[in-house]
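To start, I am sharing the structure in question, which I have written as structure tokens.
Here the complex is missing one protein chain, while the rest keep their positions.
Going in written order, the chains are labelled A and B, and every chain counts its residues from 1.
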Amino acid sequence: MAHDTHIHVRSQAEFEYAKKKRADEMKGHLATFAIMIFLTLIAFTMVAAGFSAYLIVPIILLLAGIQVILQLYYFMHMSGKGHGMVAFFMFCGMFVAFITVLALVTIVWW
Amino acid sequence: MSSIAQKKGFGATIWDFMTTVDHKKIAILYLISGGFFFLVGGIEAMLIRIQLAKAGNDFLSAGTYNEIITMHGTTMIFLAAMPILLAFMNAIMPLQIGARDVAFPFLNSLGFWLFFFGGIFLNLSWFMGGAPDAGWTNYASLALASEGKGIDFYSLGLTISGFGTLIAGINFLVTIINMRAPGMTYMRMPLFTWTTFVASALILLAFPPLTVGLFFMVFDRMFDSNFFAVEMGGNTIIWEHLFWIFGHPEVYILILPAFGIFSEIFAIFSRKRLFGYTALVFATILIGFYGFMVWAHHMFTVGLGPTANAVFALATMIIAVPTGIKIFNWLLTIWGGNISFTVPMIYAVAFIPSFVAGGVTGVMQAIAPLDYQLHDSYFIVAHFHYVIVGGVVLAILAGTHLYWPKMFGTMLSEKLGKWTFWFFFIGFHLTFFIQHFLGLMGMPRRVYTFGADQGWDLFNAISSAGAVLMAIGIIILLVNVVMTTIKNERVGNDPWGDGRTLEWAIPSPPPFYNFAQTPLVRGLDTFWIEKMEGNKKGMIFAEPLGDIHMPNNSFIPFVISLGMFIASFGALYFLDDDKPWALPVLIIGLLITFGSMLVRSLKDDLGFHITKAELLEDAKGGKTDGH
Partner (left out) sequence: MDINQKYTPQSWPDHPETATMEGKNKFIGFWLLLAAETVTFASLFATYLALKDKGPSGMEFSAAGLFELPLVFAMTMILLTSSLTSVYAMYHMKNHNFKAMQAWLGITVLLGATFLGLEIYEFNHYVHLGFGFTNSAFSSAFYVLVGTHGAHVLFGLSWFIALMLRNAKRGLNMYNAPKFYLASLYWHFIDVVWVFIFTVVYLMGVIG
């Protein structure tokens, strides 16, 4: 493992390109952030406006789900290279999380 | 116990083991402490069988009996079976994938010491006012009513050792994902590595619910919260769910590595490639997946309602299918093989009918209406001992014989091994087979005695006699270990002569860097392929001989765990008015833990390099060529 860091000095063009790419990506992140703020506003506004609970609950849960996907895939780069196993285990975790919540909200004996 | 360790003084050896980050030494630590707890749990089992040997016995009081059954179950599952399996995973898995160590050597050591101190803490309850007495499942309605500190020892001890296990799980997963040698694709990994992988994934996702449940238990008992306090709106069924969401995958955490060990044994001693390798791999993954969807079959009689019971009954029956696939694959591996009946192979062959018997009674209990009859009877006790002893313990004994030369460099006596086997195997069936009938005759579990007029005397006496045979078997094993260690006849790379995977291509025990050169893997059963092609070195190499980077030893894991251990005593007596020292103890313990964690993160620990010259020197010393 001593030999696993090769220093690669990029040419000016390569460097500029990579930098530009990162800057573009950052713009995407800003847009993502705007969407997240917007979704949060919708959720809070719906509750404040006092719509029926049957309408609000599914919608705000959906909005929360979208926000989480945005966080995972954009801010945390889960779609990036080398994230295959990561995504697999996160989905396994979400699956167990889902059945845990499902069990305790439906079949707990009350 | 490597040859290097023996040249050191006794104190230096102890210090070496306390600071080691070498996966092979940590494996030995796991094996020794797991073996110790196995003996403790075994003594508890013998006490249970003495108490039940005759009707109306007063050898143990009812209260002591409750403590002993609780500690027997808890010790055997958490402190004996799992650590011993972790010992084999640690010792063998990195060698099988051609890695020089696990991904996080420091965390490996931390995981061990957390488990160790957690286990010691739990067992100290015997000397500090009484052990837990609400059963190993610790159901909340019982546990909240339990007086004394026993349950708190249980919650705190299992929390600590649970953290250790979680760390071990993550470590193995990352090791397998990232550290496989070139050419070692997922579908070329030996079955033991595969089962380690899936079992670690189960540890990763199953331990958090247990930890959360244990925290609730601590809060409820010590800080007056109301999670399980029904009069305050709490719900004791939440504990049962959280416990079994962990508890059922736990069963597979135990049995999958056992399957892995047997898969290796069948292939080695039938001198054949595993039949249906791909099917075995996918069955393993499927079992892991289904393992999370069946937990409520432990709770059929709670009253979850017909829909929930039907869903979980069905899921439970389905999980028998991949297990059945495995059984057939093993049978077909033996079929037509050139079989040598060594001790590990005898265990493996005995495992199949024993485990199938346990599996079949499991499917019986999957039928929810029948489970109402069987629940809490000795039929259940018979069932789970058939899967745990007939599966896991037989695998542990088989693995001990199989991997002893790889871990210690010397072979356990085959002759004594066969004696152990016969005593243990006959004793096992004598003890537990008859308990099926005791259960069907109505004998309830967890009751400390029975009446002479109930007609259970003879069967219970037979069961106790069987337990004595099992104990004799284990004593012979201990004698075997002592004699083997004294004789200390060194063996070569491949002591069984038929090794198929990479661990058999390197010396026994391997040098601390495992592979002087990383191997190149050309297919399943890597070492076998090279042997068949007449490669004297046993492997081909993926890199030229060069410097090897190794991690430094560290005392910090021990200190972190010690801090947790001390803090637990503070937490335990925190609310007692007559123990004002509890709070300082809690704070000091946490300071030790977090202080040493801070030292760890602030101090750079970059490891060291073994130079090429040293490796060449080592090779000349004959240590890398055992034959």
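Note that a residue touches a chain if its C-beta (ideal position, glycine included) is under 8 Å from a C-beta of that chain, and two chains touch if they have at least 3 such contacts.
If you're wondering where the values come from, they're calculated on a predicted model, not measured in any experiment.
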item: Omitted-chain contact residue, chosen from B:P83, B:P209 or B:G538; value: B:P209
item: Selected from B:M18, B:L47, B:L142 or B:A229 as touching the chain missing from the view; value: B:A229
item: Touching the absent chain when the full complex is considered, from B:L60, B:A131, B:L144 or B:I170; value: B:I170
item: Residues of chain A (touch criterion as defined above) contacting the omitted chain; value: 1, 4-5, 7-10, 12, 15, 18-19, 22, 25-26, 29-30, 33, 36-37, 40, 43-44, 47-48, 53, 56-57, 60-61, 63-64, 67-68, 71-72, 75-76, 82-83, 85-86, 89-90, 92-94, 96-98, 100-101, 103-105, 108, 110
item: Interface with the undisplayed chain - residues on chain B; value: 103-104, 166, 170-171, 173-174, 177-179, 204-205, 207-209, 211-213, 215-216, 219, 223-227, 229, 231-235, 238, 242, 245, 598, 601-602, 604, 606
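The definition used in the following text is that only the chains that are shown with their structure count from here on.
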item: Centre-to-centre distance between chain B and chain A (centres being mean Cα positions), rounded to whole Å; value: 36
item: For the chain A and chain B complex, residues of the former touching the latter; value: 1-3, 85, 89, 92-93, 95-96, 99-100, 103-104, 106-110
item: Residues of chain B touching chain A in the complex; value: 100, 173, 177, 201, 204-206, 209, 235, 237-238, 241, 245, 292-293, 296, 302-305, 308, 546-549, 609
